[in-house]
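Only one protein chain is missing; all other protein chains are in place.
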Amino acid sequence: MLGPFLETLIGGLLTGVLYSLVALGFVLIFKASGVFNFAQGAMVLFAALTVARLAGEIDNKEVHLANFVVAAAILGVALALVGWYCWREYVARGSGAPERRKIQMLAALGAIVGGGAAWLYGKGAWPMWLAIAATAAIMGLLAYAIERLVLRHLVNQEGIILFMATLGIAYFLDGFGQTLWGSDIYTINLGLPKDPIFLLEGVFPGGLLVDPGDLVAAVIAAALVVVLAIFFQTTRVGRALRAVADDHAAAQSVGIPLKTIWLIVWTVSGFVALAAGLIWGAKLGVQFSISLIALKALPVLILGGFTSVPGAIVGGLIIGAGEKLSEVFLAPILIRAFDLAGGGIENWFAYVLALVFLLFRPQGLFGERIIERV
Amino acid sequence: MRLRTAALLGAAIAAAGLTVAATAQAQNEQFIPGLIYRTGAYAPNGIPFANGVADYYALVNERDGGINGVKIVYEECDTGYATDRGVECYERLKNKGPTGAAYVNPLSTGITFALTEKAPVDKIPVISMGYGRSESRDGSVFQWNFPLLGTYWSAADIIMQHIALKEGGFDKLKGKKIVLVYHDSPYGKEPIALLEQRAKMHGFTFTPMPVTHPGVEQKATWLQIRQNRPDYVLLWGWGIMNSTSIKEAAAVGFPREKLFGVWWSGAEPDVRPAEGGAKGYHAAMLQHGSGQFGVHADLKKYLYDKGKGAAKWDETGEVLYNRGLVNAMLGVESIRKAQTKFGNKPLTGEQVRWGIENLDLSAARLKELGFEGMLQPLKVTCSDHEGTRAGRIQQWDGAKWVVVSDWYQSDDKVIKPMVDAAAKKYADEKKLSVRDCSKEG
Partner (left out) sequence: MFYREAGQFKTDYAADQQIFPILQDRLFVLAVIAVAFLAVPALASPYLYTEILIPFLILSLAAIGLNILVGYCGQVSLGTGGFMAVGAYAAYNLWLRVPELNNLIVVFLFGGLMAAAVGILFGIPSLRIKGFYLAVATLASQFFLDWMFARVKWLTNHTPSGSVAVGHLEVFGWHIDTPADRYLLILGIVVVATVVAKNLVRGHIGRSWMAIRDMDIAAEIIGFRPLRTKLTAFAVSSFFIGVAGAMWGFLRLGSWEPLAFDINRSFQILFMVIIGGLGSLLGSFLGAAFIVLVPIVLNQLPGWLGVRMSTALLSHLEFMVFGAMIVFFLIVEPHGLARLWSVAKEKLRLWPFPH
């Protein structure tokens, strides 16, 4: 009995690290801007699709070239509209030439980069590092677009409005990503090992199964978390981020530029989405379904607290292990007791686990204590 | 200002709506709706199928000028595999064309269930080729459903026969453990009844294990499989669930040779993402396999050489693309059959139903159509809406599908009583009047 238990526990913990990775994206944004960013799942999908398609074979791309052109055209029109709007705004304010030049330069730069990318895209498969770098740049652009087009207009709105706006963004990204890159199933080859490893075969019959792919993925995720933690704790930007998280108004009054900070946070969470997309994509194949992984990260969030990076990690581990153990050991008991048509309890068990936990600690594991005054 | 823009926009939309009504319908056209999905979680499997269907209709129009001179007008509607979207598509398309929809292919067991309730009212036959309700092959109760080529009970039975043959007979299954990993939807639940029946007959233990939509989270399921060490695992998945199952089987070291998929789990998009891990995996065949046959020469000549194909030429031999071809062909032949009785003009759903019910494709006719080697002869009757119950098993060798078995026929001694009982229960619950098939001509 101990063998299977340990095996399930290990499998659950490894999966849990991957949940943490997705949850981390949520936490970063919620901490800095108070936005419950439901588009995180869509961002994971978008990043994974972009990498997979950029690094993919050319004959695989032709089918979607037409779609690519259409999507690019739509994007171009949208950008032109934004540009026109900005320009008009500046004219109306009568501000000087430098602003206008900046916009013109940005537009020119965008055109050059876009044209170059389209040309390269047609050339065939990109090396993996280039694809990842390009995707990182695209995620940065996306962050900028979201900040500029959506968030800036919704400052001071209620949380639920912002939440709904991110749902709208999620819809848009799902459609946009698939228009751009297609909705087939694509592979990302990171060279993760696939054959199972069996540990301690002498101690347990059949040994303890460990999926080396999961193991490598978990290590990458853990490394990323450490890097982020260092970034937050020691760098200047990290300090600014924490200041913004504590109090927007106070941070602004000591000269921290709120908009820049938000841009950075969204970019960083875009990178986290990229990392999650790479790992999940290498594991499962890149397909629309991976955007649904966001739902898996939610119980992690409430368990760990919306604002805590360590909470996301520990919460992920608890949820991962809890749901796998419940499915393997609790579900058969429930099936026998209630004459159920099969198990599948892991989907709600994670939520119930988190819910029960919340009843005792309403702010989550590491969440900041909520003090209410009248 | 803003209000005025909105009003203008509204007026524009309304005007656009009116032009629809004004569009003149050509009279000699047969309208066929296509409920397919090229988006969403199931798109990798939906796209090749949809391409096959679209190409075959286009081929009939290009090569023969339609069915006896009646042009096919085919319109796709993307359901995303969601039942409510599927029903909306059906309602939108059912009255199009001069005579309405000839028939409908829901391409989802959930949508088939929903349309089963609507078909008798609208008088439009539902062709659920290789899916749908297993008991709906009983044409005396399910007068409008046609699960052509095989139901899930047939599929499960064929796989069980293959396993029994490998083990040396059904009596050798005693004490064996067989697990079904299934997509948690009406689709995945269909085979359970038959497998439970077989388990009772032969004394093996049968455990169904559901996987929640869309099926990317299967770690716990496969850990349980590893711990329980079943002798065989049957896979009833769709979309990304299939490749995930195969990957997880590889990850827990379950031998892929003992993993058997249904015919919806046995196509290229299911095994390719698993790369080396899929080698040795078995799947049932809905008669046809992959590869190019007689009809593909015509497709090349009339469509692909002119750049009119929906897919890429290399993809036209894939399992699901071929299934699309077969699906469209059966529909076209049904309309052709119905034309022998009602004349060479656009037909209503009710008239087409007669055509499906009297469909009789001989080996010679299949050869003529270019489907030799893909299908066995089939004959649909009033009491048997399935037409044929034959199937084979194929195996993925790492690069292509290889047929590894002879033809099996699902055992009607087992299935027929189950069909009768289930159909009777349905008829009783719904208080339906049952048709007497012996009186149908």
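Should a chain be cited, it is by its letter among A and B, assigned in written order, with residues numbered from 1 in that chain.
We take it that a residue touches a chain if its C-beta (ideal position, glycine included) is under 8 Å from a C-beta of that chain, and two chains touch if they have at least 3 such contacts.
Treat the numbers as computed from the prediction; the structure is a model and nothing was measured.
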Which residue of B:A193, B:A250, B:A284 or B:V332 touches the chain not shown here | B:A193
Missing-chain contact among A:T15, A:S33, A:T50 or A:T179 belongs to A:T179
On chain A, what residues meet the omitted chain?
-> 36, 67, 70, 74, 149-150, 153-154, 157-161, 163-165, 167-176, 178-179, 183, 295, 298-299, 301-302, 306, 338-342, 344-345, 347-348, 351-352, 354-355, 358-359, 362-364, 370, 372-374
Considering the whole complex rather than only what is displayed, give the residues of chain B touching the chain that is not shown.
-> 3, 13, 16-17, 19-20, 36, 38-40, 43, 47, 50, 76-78, 80, 82-84, 87-88, 91-92, 95, 109-110, 113-114, 116-118, 133, 184-186, 189-190, 192-193, 210, 213, 422, 429-431
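One rule holds for everything that comes next: only the chains that are shown with their structure count from here on.
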Write out the stretch or stretches of chain A touching chain B in their complex.
-> 4, 7-8, 11-12, 15, 59, 62-63, 178, 183-185, 187, 194-196, 198, 206, 209, 211, 213-214, 283-285, 287-290, 292-293, 296, 323-324, 327-328, 341-344, 346-347
Can you list the residues on chain B that touch chain A in the complex?
-> 38-41, 43-44, 47, 184, 189, 192, 208-212, 214-217, 219-221, 223-224, 226-227, 239-240, 243-244, 247, 250-253, 269, 272-273, 275-277, 312
